[in-house]
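Removed: one protein chain of the complex. Kept in place: all other protein chains.
Per-chain numbering from 1; labels A, B and C assigned in written order.
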Amino acid sequence: MPPSHLSHWGLLITGDPLIYGADASIVLATVAIIFVLTKYKKWGWLWREWLTTVDHKKIGIMYLIAAVLMLFRAGVDAELMRTQLALPNLHVLGPEHYDQIFTTHGTIMLLFMAMPFIFALMNIAVPLQIGARDVAFPFLNAISFWVFFFAAMLLNISFVIGGSPDAGWTSYAPLAGAGFDTGPGENFYLLSLQITGIGSLATGINFLATIFKMRAPGMKLMKMPLFTWSIVATSILIIYAFPALTVVLTLLLIDRIAGAHFFTIAAGGNPMMYINMFWIWGHPEVYILILPAFGVFSEIAATFSRKAVFGYKSMVFSLLLISLISYFVWAHHFFTMGAGAGVNSFFAVASMLVGIPTGVKIFNWLFTMFHGRIRIKMPMLWMLAFIPCFTMGGMTGVMLAAAPADYQYHNSYFLIAHFHQVLIGGTLFGMLAAMYYWWPKMFGFMLNEYWGKWAFWLFNIGFYVCFEPQYILGLMGMQRRMYTYPKGMGWTDLNFISTIGAYIMGIGFLVLVWDIVYSIKYGERDLTGDPWDGRTLEWSLPSPAPHYNFAVIPTITHRDHWWELKQTGRQDELKIHEQDIRPIHMPKNSGKPFLIGLSFFVVGWGFVFEWYILAVLGLLAIFVMMFMRSAEQHPDYHIPVEEVVHTETALGRL
Amino acid sequence: MSTTIDHTGAQHGHDSHSSTGAFVPLEYSDPDNAIKIFGFWLFLAADMVLFACLFATFIVLRTHIANGPDAQHLFDVKGFIEETFILLTSSFTGGMATFFMRHRRVKGTVAWLTVTALLGMAFVGLEITEFVHDVGIGATMQTSAFLSAFFTLVGTHGLHVSIGIAWMISIIVQLIRYGITPATARKVFIVNLYWHFLDVVWVFIFTVVYIMGVIHA
Amino acid sequence: MRQRKKAKRAAAYLAVSAGAALLLSGCGSQYQVLDPAGPVAKTELHLIVMSALLMLIVIIPVLILFFYILYRYRDKPNNTAPYEPNHQDSKVLEIVWWGIPILIVAILGAYTIKTTFILTKPPTNTTPITVEVTSMDWKWLFQYPGSHIATVNYLDVPVGVPIQFVLTSNAPMNSFWVPRLGGQEYTMPGMAMRLWLQASYPGKYYGHGANFTGRGFSHTTFYVYAKPMPQFKQWVQSVKASAKPLTMTEYKKLNVPGIVGNLTFSSYPKNVFYNTVMNDGGKYMSSTMDSMMAIGKKASTSNMSGMPGMSNTSGSSK
Partner (left out) sequence: MMNFLDDDTKERKFHEENFPWKGIIGYIMSIVLTIFAFWFSLDHVSSLGPTLFVILALAVLQIFVQMFMFMHVTESDKGFPWQTFGLISGLIFVIAIVALSMWIMTFSSMAS
């Protein structure tokens, strides 16, 4: 019989302690930030050094901070879900809330946690690795960041104003169409994804242009570090996948606010086309999330085994092969749509094929360690945890790819377990490994190993406790996206265990945050610029690198150039001589990217609540700023030789 | 271009463009420019996928006419033939603008760009007329899935063309003010890349949407 | 050293016994997917087991290699293992780890394709019965075109007879899943999808919507009662005799989003299933037309062939 809470339909978001809590914490945090900035007179600093920066390293740091904050936000969602599911028939969350929370959990984790985390690493490492002074389009890079940032704000604010989206991160029509989902919640999803998608696309273009056109002399493609190669593959996927997201979101938005019939049930609309097009983007998207992690692991495995990467060429080839094949597998997300045995067979086999190049990478990493000398520092520890975890997750992926078997796993907790195992064991472990690895390069000090290990073990053990039981739950017939479940299905024990695991992970995350806080205070300084005995160019620079990166652009002769020089005692080749220094051409800071991001927020807001005048004003503001930018005659300046000399002398490099 | 300056985007070969004495077009003369042109090509690749998705949607929905008109009854053959020749011609005039730009002839460049923009306006005008007519007979986006897809695909192309026109005008203004410099040369080149690309998209629109629409319902 | 070995042995013992316990208890009916009650689920379980074994062939060596390398090549002061910082290529090894996975994928792929095609056909040759399934917000309507009765949130089926489910939705898409009988298939508005299932033993089987449909989704449970043919026929007779009919008004009431218990009806409005499919876009889907026709032709006891519009639309598919 209908539980009472199913009878009311309003989208009022009052009367709920959760929301009040969120309201209060938002207000408190805002007040606190304003207070601190004012008290210490930091507004000017904030604007000059951060909000207007076009420096890839600072943009990277801002992405990183945003990603960690979003990990927390979506992690709290996860803890809430697991609390609700700990026991049968609980009512910590009603269905309305639960639906909103798994939607925001999935959406934020993928688009506002994992993506910015990846962009953080790209920004921080790629220009340094290829010997460039910045990315190809620094101004555009800043726009990408602010567009992402304000899109994230737009989605997060929905929790307290207007209501969160509640149709899943996949947001299938017609459930998410105007016919079944009224109110602004779903609009928040559509607009925030649309806006951040624009930023992601620009980032993909930016980095591909950077890598193809701005490498230091001598760095042929086959001499590039593997992380940079992984960003080539990722950028290609971004460029070809994100337009599909743009289209599918636009069409659904047109359906919702203009009454068109792309995906409605009426007037010939075809909801299956939504599913199809969503996954044209959605599947490549999950490889966009994993490939940078693969790149990171290649760097770390080599560095901490003191050995060149095994099978460099086949590492490169497999990256490119994965991005190619990943475009031909999307229908494996809807094998059960019944598109025909031929279709299912094609996409099943294509999906399995991805396992081959991925496996090659796994074996190459193992053989990078083979005959090496493995130092287990924090980055390596995360790398080591990745191998078994991701391999298992990939294996269950291949099991899902067997189409008729998927009829039994689809939308069950088996699937939930698969994708958390690859997303956490692959992407998140990779991002955390990279954070530990490049942290000294970003900030000039190391993260503490003692607390790092605690965070690591808690997070890892928590992971297995949380997600392995979910495979079995799936085989026991438990579906995803149920806000509660009945007694007597045999699901109780495993759910309870899973919840305990989630809590352990939560504690692990808190320890990780503590590690950062502790290290800011007590962290060991990195004075050499090369704390890990690194192999690639970024480690030849001081930590943190000066804002122009390289006073003199080096000429590259080897793969792992820096390691090679160290091995042969030729570090001096990278030493800077005063007579080589020239004025350096750099882009100026600009407030426009921030304002453009803000305008996008206004546009988004206007569409969410269908206040079109506001939306049009926002769009106009964007066009005006773009036009002003195009008319700007001197968006850049030169750093005079004296200043470079001065900086380099202070760093002790002259 | 001073060779004593290290450019952000110019670590390699920044002073080599004239070393062999070979012809290098102005828009490529500065390495930063070459990067921007490459970046724009990448944007076009992405835009291509965007249109592919719209085409796929249209093809899937083209027979879903609900209670509205079908393609055969809606499309005006004469109208889209006109539109086609106007746009093809504008692609040619855009190409001429690039040619004159490469010969550093400001007046010619401006003139050809102006003709191109005018042809573009004529195209958009015809398209708006067509849409207004359709809406007048009750064939709107809300009528059927077929019409939703039709207006969105063709409208997206039209929007691209309109943005191209505004962009061209701003470049014409800059050409008049600053003459042909590496920066304006690059802008002329890029806007024409965009323009030719839209021409290709239109070729597919008239083939897949219009011709296929009128030859079989 | 010795201590560590002991600990390892203990761990190994634990792992093995845990695995064994799982496998043994895995035959309990709680592990629904692993405990098939019909030929379709059995075929799928075969593929599942086969794929799991193939994956084990890979994962075990990977894990062994991983722990061995980690142990052997640690950076310890007096580690005697060889150290070759430039050991970075091996044709033979590369061929091995491109080759073996290709082989495994070939085997699994072939088996997958075979199974995919097998499952499009009825599991056995016995004359099938047809059940038309409509997912609504948030309930399941089952219609028996053969006997013209209808049920909500539960259904009875005969044992040993293939059942042709014809699936549609007149609300957001859902997915029809009875794990012990076989895998799921989406129920979509404007579509008539077909799914073959069959129960081998009498019993009560859990079924649930598997695709999220909004607030009431967690309550889209239904049960399948499989009984021997005579009892099934008896049940049909008693429904026909004692239940009330499903009127159009009643049907519209069912359509209102909400949750209801089990319901039984002795008849239902003519063509309501067909009209639901067609009005929601089915008229554009040539395959839907085909499958509606096929139901008319194949299902022995169907009343579909007499439907208005069937004969003149079926030819238009291209």
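Keep in mind that, in the parts below, a residue touches a chain if its C-beta (ideal position, glycine included) is under 8 Å from a C-beta of that chain, and two chains touch if they have at least 3 such contacts.
In this text, all values refer to a predicted model and were calculated from it rather than measured experimentally.
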Full-complex touch with the removed chain, picking from A:Ile19, A:Val54, A:Leu93 or A:Ile236, is A:Ile236
Contacting the left-out chain in the complete assembly, out of A:Thr53, A:Gln84, A:Asn276 or A:Gln470:
A:Asn276
So which bits of chain B touch the chain we can't see?
12-13, 16-17, 19-20, 22-25, 28, 31, 34, 38, 41-42, 44-45, 48-49, 52-53, 55-56, 59-60, 77, 81, 84-85, 88-89, 91-92, 94-96, 98-99, 102, 192-193, 196-197, 199-200, 203-204, 207-208, 211-212, 214-216
Extract the touching residues of chain A with respect to the undisplayed chain.
212, 215, 217, 220-222, 236, 239-240, 244, 270, 272-273, 276-277, 280, 313, 324, 327-328, 331, 337-343
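As a convention for this text, only the chains that are shown with their structure count from here on.
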Quick check: more C-beta contact pairs at A-C or at A-B?
A-C
Chain B and chain C, separation of their C-alpha mean positions in angstrom:
48
Taking each chain's centre as its mean C-alpha position, how far apart are chain A and chain B in Å?
33
In chain A, which residues are in touch with two or more of the other chains?
266, 268-270
Residues in chain C with touches to at least two other chains are numbered 281, 284
Chain B residues touching chain A - in the complex, by the definition given at the top:
4-13, 31, 34-36, 38-39, 42-43, 45-47, 49-50, 53-54, 56-57, 60-61, 64-68, 141-146, 148-149, 152, 170, 174
Contact set on chain A toward chain C in their complex:
1-3, 6, 95-96, 99, 166-168, 172, 174-175, 180-181, 265-266, 268-272, 305-312, 314, 334, 336-338, 341, 344-345, 348-349, 352-353, 355-356, 359-360, 362-363, 366-376, 384, 387-388, 391-392, 395-396, 398-399, 401-412, 472, 474-477, 479-486, 489-490, 567
Which of the residues in chain A end up touching chain B in this complex?
131-134, 136-138, 201, 204-206, 208-209, 212-217, 239-244, 246-248, 250-251, 254-255, 258-262, 264, 266-270, 273, 277, 280, 553, 582-587, 627, 630-631, 636, 638
